[in-house]
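Yeah, one chain of the complex is gone here, protein chain that is, but the others are all in their spots.
Per-chain numbering from 1; labels A, B and C assigned in written order.
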Amino acid sequence: MFPMLYKAVQGINSRSVNATVTETRVRYAETDQMGVAYHANYLVWCEMGRTDFIRQHIKSYAEVERDGVALAVSEANVRYHSAARYDELLRIHTTLTDVRSRALTFSYLISRVADDEKLASATTTLVALGSNHRPISIPAELRARLEAVAGP
Amino acid sequence: MFPMLYKAVQGINSRSVNATVTETRVRYAETDQMGVAYHANYLVWCEMGRTDFIRQHIKSYAEVERDGVALAVSEANVRYHSAARYDELLRIHTTLTDVRSRALTFSYLISRVADDEKLASATTTLVALGSNHRPISIPAELRARLEAVAGP
Amino acid sequence: MFPMLYKAVQGINSRSVNATVTETRVRYAETDQMGVAYHANYLVWCEMGRTDFIRQHIKSYAEVERDGVALAVSEANVRYHSAARYDELLRIHTTLTDVRSRALTFSYLISRVADDEKLASATTTLVALGSNHRPISIPAELRARLEAVAGP
Partner (left out) sequence: MFPMLYKAVQGINSRSVNATVTETRVRYAETDQMGVAYHANYLVWCEMGRTDFIRQHIKSYAEVERDGVALAVSEANVRYHSAARYDELLRIHTTLTDVRSRALTFSYLISRVADDEKLASATTTLVALGSNHRPISIPAELRARLEAVAGP
């Protein structure tokens, strides 16, 4: 079912065999008085995609946190192309595009399922924090598993 | 400055000398496509009022938590009378209407500052939780201080 | 007063052939520093359940709004029994428990899928508003369709 999606999306993401796909429906709570989804919610949807990516390829992020590694967003960039509206089904296409010793970068494409229109593209960079909330190197085993699923 | 407000609001709250008043402006993020503030946000505004009440009469709720007592909402009731709109300045009028061994009840009136129109009334009941998230009795000293500022 | 509600809610939902079930996973954005889902989010989940109920039994609520009828929440009551945590899958069980000329009441049970533990029960009452945001009677055809799926 999903290979068709991969063809449909363009660019870097379409080549990644490790991309994950998450679907969500726009909630009334997420709309604003302009009649469209409020822009900050796209970062929440990216987080849903990231959570699914980590769960599918590594393990539940809740477990990652219990193991003493928190991933905190250090940078977020979103480009909005077209508006999402109430009750529309959205698809978040997530790839891990960079793994460094202390940071990861994920890329996202958010599209409308009904017509495959691209609504937004985004990247977020996350840094690893230890139990005291100080930056740490990503533990070697976790890093190896992340590198194995990082896309071009 | 606030006595006029107290006269304007009706019932229990208007008699409480310990009521606190919090103001907030409706954010664009808080509106929905009906063009008014989304109804779940009223619970957030109640929490702002409760935070101010506790800070003003006891100490910062952040300190209460650091002392090992969390207050978790166990029940919430809101009646919506009129809609709040984007950029309107709101006033949250908070009273502590009941103190028991393990629970507190706060009452709120939310009104629009411009015309003093009542927008919503609400109550929330909170239970005390210890550091392991299990219900505990409210520590005696904290309870005494809360009882001293509870309204009729 | 609430024990009766309890009996009513539990009984109604388990017997209602028209109940709908919605699932959602707790987002990181929905947690708070107590480590559990923030209480106002339960009203958002209720709205998701209500949206699904209306879509399944009537038509998309987006269409209802386009037809000139908005349903605005006039009262909300939530009782919290146990905490929802990050990444847990939740189930929202929705029934329409009352239909009047100008208002509807929905009841909800929110439970954790993993162990079927009941997390919260809630009711919301909604009033019909016309295009100018004034209360109207629910149009006859819509009301008849709602009454047909209202549960005992």
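Basically, a contact is a pair of C-beta atoms (placed from the backbone, for glycine too) under 8 Å apart; a residue touches a chain by one contact, two chains touch by 3 or more.
Keep in mind the model is a prediction, meaning the values are calculated, not measured.
Residue A:Ala70 is the one among A:Ala70, A:Ile136 or A:Ala150 that touches the chain not shown. Where chain A meets the omitted chain, the residues involved are 33-36, 39-41, 43-44, 47, 65, 70, 72-80, 83, 133.
Counting over the whole complex, chain C has residues 28-29, 31-36, 38, 40, 86 touching the chain that is not drawn. Counting the whole complex, the residues of chain B in touch with the unshown chain are 25, 27-29, 44, 47-48, 51, 55, 60-62, 85-87.
The rule is short, and it goes like this: only the chains that are shown with their structure count from here on.
Contact counts per chain pair peak at B-C. Between the CA-based centres of chain B and chain C the separation comes to 24 Å, rounded to the whole angstrom. Separating the CA-averaged centres of chain A and chain B is a span of 36 Å.
For chain B, the set of residues that touch two or more other chains comprises 33-36, 40.
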